[in-house]
Structure formats: C-alpha cells, structure tokens
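Only one protein chain is missing; all other protein chains are in place.
Order of writing sets the labels: A, B and C. Residues in every chain begin at 1.
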Amino acid sequence: MEQHLNTPVEPLSILPGRPVHDLVTSMGGTSFQARNLARGVEIWSNMLKDELTIFLGLAGAMIPAGMRQVMVYLIENRLIDCLVSTGANLFHDLHESLGKFHWKGSASSDDRELANSKIYRIYDVLASEKEFDDSEQFATNFFNGLEQDQTYTTREFFFLLGKELSRQGTKEGILTAAAKANLPIYCPALGDSVFGTALAAARVKDGNRIHIDIVKDVVEVIQIASAGPSAVIFIGGGTPKNFIQQAELCGYIFDKELKGHKYAIQITTDSPHWGGLSGCTFDEARSWGKIAPDAAAVTINCDATIALPIMVSAISEASAEAISNRKRPAFLLGKDITIL
Amino acid sequence: MEQHLNTPVEPLSILPGRPVHDLVTSMGGTSFQARNLARGVEIWSNMLKDELTIFLGLAGAMIPAGMRQVMVYLIENRLIDCLVSTGANLFHDLHESLGKFHWKGSASSDDRELANSKIYRIYDVLASEKEFDDSEQFATNFFNGLEQDQTYTTREFFFLLGKELSRQGTKEGILTAAAKANLPIYCPALGDSVFGTALAAARVKDGNRIHIDIVKDVVEVIQIASAGPSAVIFIGGGTPKNFIQQAELCGYIFDKELKGHKYAIQITTDSPHWGGLSGCTFDEARSWGKIAPDAAAVTINCDATIALPIMVSAISEASAEAISNRKRPAFLLGKDITIL
Amino acid sequence: MEQHLNTPVEPLSILPGRPVHDLVTSMGGTSFQARNLARGVEIWSNMLKDELTIFLGLAGAMIPAGMRQVMVYLIENRLIDCLVSTGANLFHDLHESLGKFHWKGSASSDDRELANSKIYRIYDVLASEKEFDDSEQFATNFFNGLEQDQTYTTREFFFLLGKELSRQGTKEGILTAAAKANLPIYCPALGDSVFGTALAAARVKDGNRIHIDIVKDVVEVIQIASAGPSAVIFIGGGTPKNFIQQAELCGYIFDKELKGHKYAIQITTDSPHWGGLSGCTFDEARSWGKIAPDAAAVTINCDATIALPIMVSAISEASAEAISNRKRPAFLLGKDITIL
Partner (left out) sequence: MEQHLNTPVEPLSILPGRPVHDLVTSMGGTSFQARNLARGVEIWSNMLKDELTIFLGLAGAMIPAGMRQVMVYLIENRLIDCLVSTGANLFHDLHESLGKFHWKGSASSDDRELANSKIYRIYDVLASEKEFDDSEQFATNFFNGLEQDQTYTTREFFFLLGKELSRQGTKEGILTAAAKANLPIYCPALGDSVFGTALAAARVKDGNRIHIDIVKDVVEVIQIASAGPSAVIFIGGGTPKNFIQQAELCGYIFDKELKGHKYAIQITTDSPHWGGLSGCTFDEARSWGKIAPDAAAVTINCDATIALPIMVSAISEASAEAISNRKRPAFLLGKDITIL
C-alpha cells in the first residue's frame, strides 16, 4: 500500500492577483484535467530544455477563436519548430493578417437570417461573406502570381505567402511570423480549404498551371523527424496529428531507425472510446512506435481556447530562461529545405 | 449585416507573469469556451453586486480533485450563500478535515492489484480503504451521539457535523467553514453516500433511531428561493442542479410568484443532446420558468478542476471590492432556519 | 504475437429484413461500441441463466424519451429484479400511466415563447405545465391519503402508489407493473423531484405528517445485495448507480462478506476522464470491490434511447428460453420486505 499512497493531493488555494504560472503550478497538486494541464506545462518546459525538434499539430478553428497571437508567440519565441495545420486555420490567419476581422456572434443565431445577410457563422463567431471572398481572391491572385508550370510543396507555398503577407498585410500572423523565423508549415489537406477552392478557381478560370507536390511534403516531414529527437504537441486531432505521427514510422526511407517522439502533449475534446485517431491515447500510439516507450506524455481533455492560453502564459514566465537559451533546430528554407 | 458585425474577436496576447484575472479578461475577447469562461466571471461578479441569494450546486468528486480550499474560499468570502451538494463531496470533505488525505495516483492503475492492497481509486486519485473506514466510523459515531428519536434536516445535520469537526478536525473544510459562516448546506441524496451507509450501520448495528427529514429540506430550499431574488452556479449536474432549479417553480407553497433565477452559470462536461437534466441548456430551463426570461446565463463546457480555480482566482482579485461590500443574505441556523 | 492475433474482426453484412437479435450478433464480430453493445446483450443473457438478483439503475429522462414500455417489459418479464431510479423517471411514468402524454417537440424551440405558452421542454420533448400540475396534484393527494404520522421507505411509497395507479390509471407503467410483480423500486433522491415538491406542498399547505425513511431504503438495498449473488445494469449514472454500487461494500452490516457484483453493464454518454462516478469505468469499481475481480463487465458508450431498445429487443428473442425458465428472486413486499 505504501508504494501507492505516497503523494497527497494538495488542495489548491485561492490567492487574489496570482500570476497564471503560479496557479498552474498549484494545479499540479490537484487531480483530473487540472493536474493534466499542469503536467502539460511541465512536459513542454522539459522539451524546451532538451535538444530536439518540436512539432505542433493545429486543428480546430483556432484563429476565429482568437488564438492568432498565441500562435505568433509560439513561433517568434520558438516554443515550436515545425507547424502542421489544417488549411482553414491558415486561411483565417491570412484573413486577419490582411487587417480583416472575425466577429463576435452567438451560437444560437438565426442561421437562415445570417445567410440572407451574407454572414458566415463558426459557432459563436461571424464572418462577412464579402470579406472572405476578398481574402480568397487574394489567395487566387497570389497563386496566379507564382511562377507557373512548377510544383510547390505546401511548405514552399506558405513560406512565399508569408513573405507576401509581410509586405501587403497589416497584422502579424502565423504565416508572416513563420516566414520571418524560417519555420516550416505543412498543410496535409490543402485542397480541403479555401486555398483548395482558390486553386480550383485559378485553374479553371485563369488557366493557372501550378501543382502542389504533396509527396514532397510527406518526404520533408519524415526528413525533419529523422534528423534527430522530436517532440509533439497536438491541438485537436485531424490530419495534423496523424501526419506528424506517421513520420516517426518512416525513418527507413532515410535509413534511420526512429524511436518514437520523446515527449507528447495533446489538448483534445475527443474521447478514446469512439475508436478514431483524433481521440486516441498516447498509449495506443506507443503500440505503433509513434511515441517512444518511455516518452513523457499527457492528454488534456479541455477546449484549447482555455487550455492553450493558460499553458503558454505559464510557460512564458516560468520557462523564460529555457526559452531564451534554447538550442533551436534551424531550417534553411528556399526551393529546398535544409536542416542545419 | 452591420447589426451583426460590430464587435471583432480580439486575439489574446501572451504576456509573461500575467495575473489570472487579466488573462481571463482577455479571454472575453476570444471565442468558444474561453469566451464563456470570461462571461462566467462577469456574471458571477454581477451577482456579487446585486442583492440576492447565490445557490451553488456541487456535483463530481471535487474534494479528491483538490478543490476543498476553493470551496472554503467561496464560503468564507461569501461568494455563495447556500450550498447543495452530493453526499460524496461532503464525506470527502470530512475525511480531509480530519487530517487525512486523498493521494495522487494514475488513471491507468491495475485495479485488481489496488483492490488487493485495499486501495480505492477515483480516476487518478487513490484513497486508503482503512482511512475511509475510519472516517465512516467517525460519521457513525456522530450519528449515534446525536439526540435520538428526532428528525434532522440534512442542513441541521451538516451544521452540527461542521461544529463537531471544528472541534475535532485539523483542517478547514466545507463543513467547518459553512458552520462558522451560518451558511446552509443541503444534500438531496444523503442516503446515496457514506453518510447513508453510516446511518444504515448505526440503525442496524447500534439501534440508532434518528430520521432525516427530506421533506423539510425541500421546504427550506423553496423558502430560501422565495425570500428574494436568487442566482445559481452549478458545478456539474446531478441532484444539486435539479434540487435548486425545482425550488424556483414552487413559490406557490409560500404564496409567492417567483420569476426564475436572475443569473445562472454552469460548468459542465455533459451535452444537451443526450436529453438529460445534467447537460441541459439554460434556454431549456427558461421554458420551465426556472430561469428568468432575461436572466444572464452561461454554460462553460470544461472540467471544473480547470474552470473553477481560474474563475474564482479571477473574481478574488477583480471583484475584491464587490466581495467585501456585498450585502449577504443572513440565515439564523438552529433547529429552524430563519432568513434575516 | 500469435497469442494476440487469434480472432479476426468479422465485417458485418447488410441483410434486408434481418431481425434485431441477428444484427446484434453480427455486431459482436465488429469493434468499438457496436462490439460493446453485443457484449452487453451477451452479459445480460448470462445474468438471466445464473441465479442472482439483477439491479437496474435508471437515470436520464427515459420516460419522456419513449422508454416506458421497454421498462414495463423488463419488469413484467423479470429481466430485472430491483429498480433504483431518479424521481423524475417515476413522476413521468405516473404522468403517462394517468393517460397523459409527453409531446414531440424540437430541441431548437423558442423557449421564451414556450414559457409564455406554459409548455415545459425536455430537449426535444414538450409537456403541458397544466397537465404536469395535475399529475403533481395527484401525487399530493396520494400523500395526503396515506396513513399519517408514519414513516415510509421509498419502496413502500412506490408500491402503494403503483397499486393506486393500477386502479386509477389507464396505461401500464413502471409503477403499476412493479407493484403487480412485487418488484421493489427505490429512489435515493426522492426530494429531488416532483414527489419532493408535492410532499413539501402537502406538508406546508395541508399539514401532511408522513416521513420518508431514507435510512431504511439504504438498509433494504444492502439487505437485498447481501442475500446472494447480484448483477447490475446502469442506464446513465447519477444517484442510482452509486446507490447500487455502495450496497456491495456494506455486507458487514449483516455480517456478510460480499464479493462484488458478478456481472455489470452500463450504458452511458459520460466519460471516465472527468473523474466523476457517472462516467467511471468498471475497472475503477473493481478497486473498491463494488464489482467482483472476475466480473463480466462492459460499458456501452451510447445514448440509451438507441442502445436499450436494441439490447432488450435482441434479448427478448435470443434469450426467450432463459427468460421463461429464469429462477427469479422473490420479495414479499408489505410494510416490510422479505426476500423469499
């Protein structure tokens, strides 16, 4: 019995004016998802002290949810090294970088009335159809301005788009910050987003002849995973989670034997018992070798709009030194990626 | 369109060392559950400035989860006026007040091995069977020490138990703090807890002859709800949520026409689409008149171990003045309750 | 590897006109929750062939959801032996037994408009306030017609109410069928329901002097659990689940050492990771000894309105023989319960 009952739960105290990182530390003494949240901060902090590449998988409408600046912070301060995202998050980022807004609305709106007013709804967020069309047109024009009869990885494409947005945009976003930081962004389902429909329109209407080389995307992510130890942070599941996980199984392509990610954090609202990959446990990932047998891993069952700002706020203060001293893997991004 | 698109989502910034209440204010500019969390803090703050009785319904294993001190803070600083709880939370509170612990464990323990070691598991928390038995025996003894051939409301019972624990216990808990503050506690399913099995043991083994007057419990809660405007905070659902809600429908017993609770907050991990009361919306509650037609109401879909400490930490600082200036409804608790 | 990979998943075939029990058998060859559903049918069928007492815990608004006849079937054919229920289900059962209806509505109704029309909403079900008031008045009158200055267990109360409804009602329901079958019903949170508010009204308005003996409720359920082997079926969580589970820990009151329920099925929409009892696994229950170390147990993550009719339909055909040959524990219900 003694081997089990050795660390008491420590009831959390309410202290007015308490800084976020201090509250999170206290959560480490509690249970359930608060303990997991604190564990997530601890694991992320340990990642920052280690020498490795940190992948972040981003799913869910995080930009309409007000998380653009959090993502910019992660990129600028290099709390992550490689981003894999849904296309929607990157389109919404482009939209805000161009100085346009997402708007506060209500989840119980009259959607037929919104449709008549040409307003799109994303849960409790609204967007103007006209403004979204303008942003889509920006993307179409950008595609048409690229050198034709070429293939582009999504990484190349978003690097170039980030550069362009740095010139034309008015706000710092994921794409602009990543382009400045030479931080690679991959989008495994580019076609499944406004970028996809913009490309389709450019192809059909304007005779655009560029191609997206999705095979090279896969190759590059495996290359990055094969270059050294790695860690993963998943905000939601979807294609980003699997795309990062599968890379760890493919070291053989570069004659490497990979041992699974060393650290793993996921913030999810999905559950394992539905059997899907988005909600699966890191234990399941261990059976595949995606995660190392002894990886430090935690699942935080919480809406990312709550968990992510708290975790990053806590780390920004408590791991300030680790952040500034961190050995960051470097990538030379041009037509080809080189890991320095 | 203009009537819809008037308040932009404001991306949240990461500021190292930021106090909790400031981060929560920023969450108010975002979306999804972070916005709801901030709205919950705003509504609770408005409750504190109003003149009314604040009910709190408490379900879920919040004490093993490390929330005892948060509850004590709420009681001592009178952020709530009347508590309705499951029996388990109050038993676990008694356990910790007596100086015993809940212990940190793992959700993926070997439960057969734990059973052999006489250890109970509550998700990622462990408890000693022996220590729980001791606490149950404390309850049994307490029941046997009460004047026999009497009826007790759960409110009377917990008031007396709180007094006793103030003498014998070593830690401040819900029961001791509430007894000192004359804050009434009701437990609509007392039999469904260790208090119930302790009473059963006392009846069968020791010939205990006390009775719990559950009808008077119902009467008193209706009386409190009928005394003036009210607000509700639900941590989880279960019997506490319904017990508080139903009171608002029964003003007729005291010839009052009640208008529904004026403010309503719920922190829940349940969903409306299963049709149960625990996950139902406050809109549904409006159809019944449990909630006033124009009540300020918010549902926060989040584990309470995360949401509650953040909300209370934020309020403790941002509403410090409202807390100290608050007009608190007073109850004279003895054999009969009197609302002053 | 061979010890793991020995039973292939068998893809389910679509066969027009297939009977329910046959489809469920096929689900046994699949995975995820369909496999659990089939396992639930298998375990329930095994319960029926064994000699034991089957407890059913009922939470969630199952009667407005159209499950009254399913419950009647379970009682009349004795697929269960003892029912522990929320008060709401029993009140809704009374309502329908009296010939009144729950009505089909929409989950996206205008609740303020419903309130004005004096209509209550339960997700996608509606009820008339006036008709509910009439049913509550029926309950109040029934309480006033009982012999005064007496204590009643909830089991006695619902037995007498079932008898009365058999005389006055027009539809067969849980209460009438259970009274005829001498099947005991317990309600651990009677006060938390219309029965509670009806009792409160009777007490205040009419001077009603009856008492509900919740301690004897606990004693009796422990007595039934102590009489021999037992099995549990939980539809939802809440007080019924815990009330049944805790009994298995209290054999000592009758100098019995209980070994935990032999079979366990739960249909739930809750998840373990929130830490509460409603969503907890049967593995967790094993650590307490509520469930036997080698108990056959399954959790089915599904809305009970889907899972329950399918399971019971399947059992009604596939286990017809076991049902008619079953050795049923008998209770002699009067002022005192006797287990024959």
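Criterion: contacts are C-beta pairs under 8 Å (C-beta built on N, C-alpha and C of every residue); 3 or more make two chains touch, one makes a residue touch a chain.
Note that this is a predicted model, so its numbers are computed, not measured.
*Asks:* Looking at the whole complex, which of A:42, A:124 or A:317 touches the chain that is not displayed?
*Replies:* Residue touching the absent chain, from the options given: A:124.
*Asks:* Just name the one of A:98, A:227, A:249 or A:339 that touches the chain not displayed here.
*Replies:* A:249
*Asks:* Suppose we count only contacts with the excluded chain; which residues of chain B make the list?
*Replies:* 31-33, 271, 273-275, 299, 301
*Asks:* Which residues does chain A use to touch the chain missing from this display?
*Replies:* 59-61, 64-65, 88, 107, 109, 111-112, 114-115, 119-125, 151, 188-194, 196-197, 199-201, 203-205, 211-219, 222, 236, 238-239, 242-243, 246, 249-250, 252-254, 269-278, 280, 283-284, 286-289, 293, 303, 305
*Asks:* List the residues of chain C that touch the chain left out of this view.
*Replies:* 1, 4-21, 23, 26-27, 29-35, 37, 64-70, 73, 96, 101-105, 108, 114, 117-119, 122-126, 128, 283, 301-303, 305-307, 309-310, 312-313, 316-317, 320
Simple rule for what comes next: only the chains that are shown with their structure count from here on.
*Asks:* In whole angstrom, how far does the Cα centroid of chain A sit from the Cα centroid of chain B?
*Replies:* About 37 Å, centre to centre.
*Asks:* Distance from the CA centroid of chain B to that of chain C, rounded to the nearest Å?
*Replies:* That pair's centroid distance is 26 Å.
*Asks:* Averaging over Cα atoms per chain, report the distance between chain A and chain C in Å.
*Replies:* Each chain reduced to its C-alpha mean, chain A and chain C end up 45 Å apart.
*Asks:* Multi-chain contacts in chain A: which residues touch at least two other chains?
*Replies:* Residues 31-33, 301 of chain A each touch two or more of the other chains.
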